[in-house]
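The full complex has more chains than appear here; those shown keep their coordinates.
Note that the chains take the letters A and B in the order they are written out, and that residue 1 is the start of every chain.
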Amino acid sequence: MAKRLIPTLNRVLVEKIVPPSKTTAGILLPEKSSKLNSGKVVAVGPGLHDKNGNTIPVSVKEGDTVLLPEYGGTQVKLGEKEFHLFRDEDILGTLHD
Amino acid sequence: MAKRLIPTLNRVLVEKIVPPSKTTAGILLPEKSSKLNSGKVVAVGPGLHDKNGNTIPVSVKEGDTVLLPEYGGTQVKLGEKEFHLFRDEDILGTLHD
């Protein structure tokens, strides 16, 4: 059973971050409190070719925390873990503290 | 909880300016008085690659006051603050006194 996926072209493999429903002190967070649709980059493809054959590298890298669009992404199950594949241009930005 | 977002590609992060409903002297402004859909640029992406691999920088910069289109933009909540993500080509212009 395959455990690792190397994305092709400019695809990005992301493991979604499930926002905590309680604070660290155990207090239930209100349902509507800010739920960022974010995830951790697990693997990136080599990038796309531009019209002149140069390769345009993917704009995010392994380990980045990224903001994901509300829709889209292809679900991929590797073993028991669930991941999502996005195209580089659909990743909205990188998140930082 | 992430507090900062660096947009990807040619995306622009904007904090909308809520037009005052009263004048500085406290007089209620008529509902229909000119309501510019504007905002402050908070962060910009590195820009897009053109066909030859050159990067085309975003045409507005952090701190600019910009005129926004009536529709579009992706809502992003970072902590308690609300922002909107636009593509560079959707920003209509920069506003000046």
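The rule is simple: a residue touches a chain if its C-beta (ideal position, glycine included) is under 8 Å from a C-beta of that chain, and two chains touch if they have at least 3 such contacts.
Note that the structure is a prediction, hence the values are computed from the model and not measured.
J.: Whole-complex copy count for this homo-oligomer, where the file places 2 chains?
T.: 7
Following the convention adopted for this analysis, only the chains that are shown with their structure count from here on.
J.: Which integer distance in Å separates the CA centroid of chain A from that of chain B?
T.: So the centroids are 25 Å from each other.
J.: Taking the complex as given, what residues does chain B use to touch chain A?
T.: Residues in contact with chain A: 1-9, 11, 13, 45-46, 49, 51-53, 74, 76-80, 85.
J.: List the residues on chain A that touch chain B in their complex, please.
T.: Its residues touching chain B are 34, 36, 38, 50-52, 54, 56, 59-60, 65, 67, 69-70, 88-89, 91-97.
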